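I'd like to ask some things about the structure below.
As you look at this complex, bear in mind that one protein chain is not there, while each of the others sits in place.
Each chain gets a letter, A, B and C, in the order it is written, and its residues are counted from 1.
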Amino acid sequence: MYTEIVMDHFMNPRNVGEIENADGIGEVGNVKCGDIMRIYIKVEDEKIIDIKFKTFGCGSAIAASSVATEIIMGLSIEEALKVTNKQVVDALGGLPPVKIHCSVLAEQALKAAIYDYATKNGKTYAGLEGFDPHDDHDHHDVVEIEF
Amino acid sequence: MYTEIVMDHFMNPRNVGEIENADGIGEVGNVKCGDIMRIYIKVEDEKIIDIKFKTFGCGSAIAASSVATEIIMGLSIEEALKVTNKQVVDALGGLPPVKIHCSVLAEQALKAAIYDYATKNGKTYAGLEGFDPHDDHDHHDVVEIEF
Amino acid sequence: MRKVYLDYSATTPVKEEVVHEMLPYFTEKFGNASSIHGFGQEAKRSLEQARATVAKTMHAAPDTIYFTAGGSESDNWALKGVMSANKSKGNHIITTKIEHHAILHTCEALEKEGAEVTYMEVDEYGLVTPEALEAAMRPNTVLVSIMFINNEIGTMQPIKALSEVAHKHGALFHTDAVQAYGNVDIDVNAYGIDLMSVSSHKIYGPKGVGALYIKKGVRIHNLIEGGAQEKKRRAGTENISGIMGFAKAAELAYANLESHIAHLTKLRDQLLKGILENVDFVKHNGHPTLRHPGNVNVCFEFIEGEALLLSLNAKGIAGSSGSACTSGSLDPSHVLLAIGLPHEIAHGSLRLTIGDFTTEEDVNYTVEALKEVVQKLRMMSPLYDKIRGGQK
Partner (left out) sequence: MRKVYLDYSATTPVKEEVVHEMLPYFTEKFGNASSIHGFGQEAKRSLEQARATVAKTMHAAPDTIYFTAGGSESDNWALKGVMSANKSKGNHIITTKIEHHAILHTCEALEKEGAEVTYMEVDEYGLVTPEALEAAMRPNTVLVSIMFINNEIGTMQPIKALSEVAHKHGALFHTDAVQAYGNVDIDVNAYGIDLMSVSSHKIYGPKGVGALYIKKGVRIHNLIEGGAQEKKRRAGTENISGIMGFAKAAELAYANLESHIAHLTKLRDQLLKGILENVDFVKHNGHPTLRHPGNVNVCFEFIEGEALLLSLNAKGIAGSSGSACTSGSLDPSHVLLAIGLPHEIAHGSLRLTIGDFTTEEDVNYTVEALKEVVQKLRMMSPLYDKIRGGQK
């Protein structure tokens, strides 16, 4: 069902936890759908110098969170905003069709964290255009299509 | 499927063959239905002193013919006319439901032979009342019911 | 690594005696039971013995047992066949919200063809009451289909009382007994059952075989048309090896029913006790006493079931979340929602089902493992820290 990479990230998730006094916190998903992802970022000089996550969800949701934090760690905000769910899927060596939404969720959680950071610091990023952190049902369309 | 008695009569049929100058010959059934039974009788003093058969048909048709000749051999005509298909079935230790019509056929073939004898000799028997040797489809109703 | 299989409600291993019974039917006694030669008649005799054996385990007559390819086919046949053959009586079916998908999806297919279906609510334990059924009955109700034991939460229904209500209104009563058969002594007549679905692979028999009990006189159309097998009601060359295995499994189940139930009940209670004593924020699902002897269904708050299963699997423990058939689905179990659990709790469900080969060590090992993995997952959960932090 899952690749070895997924299982490795699920069993040994990287960057799990919280960041005290984080610069941005994003939370997406909802309990009804069975997955909630929360991402904390620490930003310095427009660079994400630390990132942590907490996830309620299935194996691939946890693995996607973990691998996403690995990808993002150390990127500039502009670069981070260019990370797509496809990169997350690829980094995991693939996900089953019904689980693609987990990668979308990871992308959204990161954007929500940056959005939080941007809002708190009065910044705007082109990569955030059209992004609404409360629109957390988006990923379900993806699922229905992939089924 | 068949009892041992049926198989014995099928494999070693009694009284198979023809009687030259028979006193009565009866043939019932038709090729369309897949079974034809012909019975020859030799009569002396209103007694069936010899009986032989030829049958085109399935295993139980042959066995029924064989056992019927055994039952009838030596009976008086009046007695022979009282022989029923049930006696044939019982003597065979039973027949599968779809094969009951074979026993009916044996009863009819005997009656047809006696009818032939009666016609040739200007005799009438109470046991032949209502019997029509050409009405050889009778047994099919039985089958349909038994199915 | 230790391997602990606690998913006997999903499927069981085939018992050695059962495999042994099947083997000659592959290579020697392989005849087509419809053939009139020796090979065929030998198969036919075995087939009818198997039918008699299975019938006995239900206190039924042999000619009421029709072999099928499993529980799903039996369920489909019962519902579609009865509704199609009784159109003059009506087009209304009553079932429950907690049926297996083999019933629910069949009902949906029937609805598309014009049938009216009432999906009855259940209480917090998953029980249907005779009173509620009484209220749901209509003059055009043809069939009531209520499962004997629920596959997820293990709740057992008051079948006799329910079938009486159905009969009072002139409707037929079908029960999906796939989970009950082999775990309860079922007397079809005493329970007032008109049709009953069972499956071999839940009772240590091979997969791909099952049966539908059809009481004499029940009007039903065929699902699978063709040759004259099964008294012209279910076509297809008889799966003689499978059927022999099924019959052997049924025979063993029936002969050892008491000790089987005792063994399962003991370990089940031990497992539940172990979980409740060692893990907090746990909810036990299903009826406390009217339940499958081997079923433990619990929800662990703040974590999600699949993650739990994978974590247990990494420790060699096989369990399930929701029913096996719906895994991969994103929705939480329809059964858990029907007993009134909120989505977030329903998502954290775990079904562990005990079987004949389960040991006390398996249970202890599982409790220890659960303690650990639940804690690990909770530490990752954004829901759990809210609770701990007194937030929200």
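Quick note on the criterion: a residue touches a chain if its C-beta (ideal position, glycine included) is under 8 Å from a C-beta of that chain, and two chains touch if they have at least 3 such contacts.
Keep in mind it's a predicted model, so treat the numbers as computed, not measured.
In the complete complex, the hidden chain is touched by one of C:T11, C:Q49 or C:T129, namely C:T11. Panel shows subunit C; residues 3, 5, 7, 10-14, 16, 18-19, 22-23, 26-28, 30-32, 34-40, 68-73, 75-76, 100-103, 105-106, 108-109, 199, 201, 206-209, 221-229, 235-242, 306, 309-310, 312-313, 316-320, 323-329 of it touch the chain omitted from the view. Although one chain is not drawn, its touching partners on subunit B can still be listed: residues 2, 7, 10-11, 13, 16, 18, 27, 31-38, 54-59, 61-62, 96, 98, 101, 143. Interface residues of subunit A with the unshown chain, by the touch rule above, are 1.
Here is the rule we use: only the chains that are shown with their structure count from here on.
For this pair, subunit A with subunit C, the centres built from the Cα atoms lie 39 Å apart. Residue positions of subunit B in touch with at least two other chains are not found.
Residues of subunit C in contact with at least two other chains: none.
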